[in-house]
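Heads up, this is only part of the complex; the chains shown haven't been moved.
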Amino acid sequence: MTIRILVTGGTFDKEYDELTGRLFFKDTHVPEMLRRGRCGLDVTVETVMMIDSLELDGPGRARIVDRVRASAESAIVITHGTDTMVQTGRALADAGLTGKTIVLTGAMVPYAFGSSDGLFNLGSALSFVQVLPPGVYVAMNGRHFPWDAVRKNTDTGSFEGL
Amino acid sequence: MTIRILVTGGTFDKEYDELTGRLFFKDTHVPEMLRRGRCGLDVTVETVMMIDSLELDGPGRARIVDRVRASAESAIVITHGTDTMVQTGRALADAGLTGKTIVLTGAMVPYAFGSSDGLFNLGSALSFVQVLPPGVYVAMNGRHFPWDAVRKNTDTGSFEGL
């Protein structure tokens, strides 16, 4: 089984710019995370964009949908900011992509921080995508949810079922 | 769904003893890892033993089987040294525990090291255990294998299907 990881940015990949003191995007950490996880899966990593998901608009979502549609793989993990994961889930579901298992995941703390949940979430998303039936899902907090049965609780930062 | 994590030690939980310069076991890191992963699952952690899996013998394996049998949960993750994961898988399979999904996982590098694969593997195992049918599995390298269709390649440190 081959898996495609589509990188879109999000907290996952934020880094600290030591000259400005701000968080920014450079390259994705996903390949380094796969090495650290000694990942033995047949994975292709493709960077679609590197943005904060609060800045993701309709055309941006259309690009993500296009890249999923263009993927030969039927198992697809999308790294994504947590704030608008559900909206992108809807765009993917509305696109009527049949036969693909699509798992959106992200992180509450950037991987570059010692305390990041990113590696846990990546291991989780890559596992769910191998065994869940076709559909669009969110994998966070060790759990998986259909895209239309989950919300991010902005008070706690956790994803909850509806 | 509730999950039980049975801790048996292994590389996962090894620490550095700064007085002797040797690796040893103290407490399990699993609760800390669950916090770091912002794990939202209903998980109970039970420490069965803290040993190197090369030292695990028949009576030791019988204790693990007993703890699995005694668990109310039907989804069970066992953290375990990688060297004899398959032997413990056999002991569990031989015990004829029906209706339980049991996933063995571990790490190639202790969690206390910066470069550990442990958090990735824990996220992976907790995900697989929720969706795989009853049976005994090994989850390593982002993959899952039936216990009797996997071996650890001691040259590369990776798990391979048979």
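Remarks
To keep things simple, chains are lettered A and B as they appear, and every chain counts its residues starting from 1.
As a convention for this text, a residue touches a chain if its C-beta (ideal position, glycine included) is under 8 Å from a C-beta of that chain, and two chains touch if they have at least 3 such contacts.
The model shown is predicted, which means the values in this text are computed figures rather than measured ones.
The complete homomeric complex described by this structure file contains 4 copies, of which 2 appear in the displayed model.
Going forward, only the chains that are shown with their structure count from here on.
A rotation of 180 degrees, rounded to the nearest 5, superposes the Cα atoms of chain A on chain B. Centroid to centroid, with C-alpha atoms defining each point, chain A and chain B lie 26 Å apart. Residues of chain B touching chain A in their complex: 33-34, 36-41, 108, 115-117, 119-128, 130-132, 139-144, 157-160.
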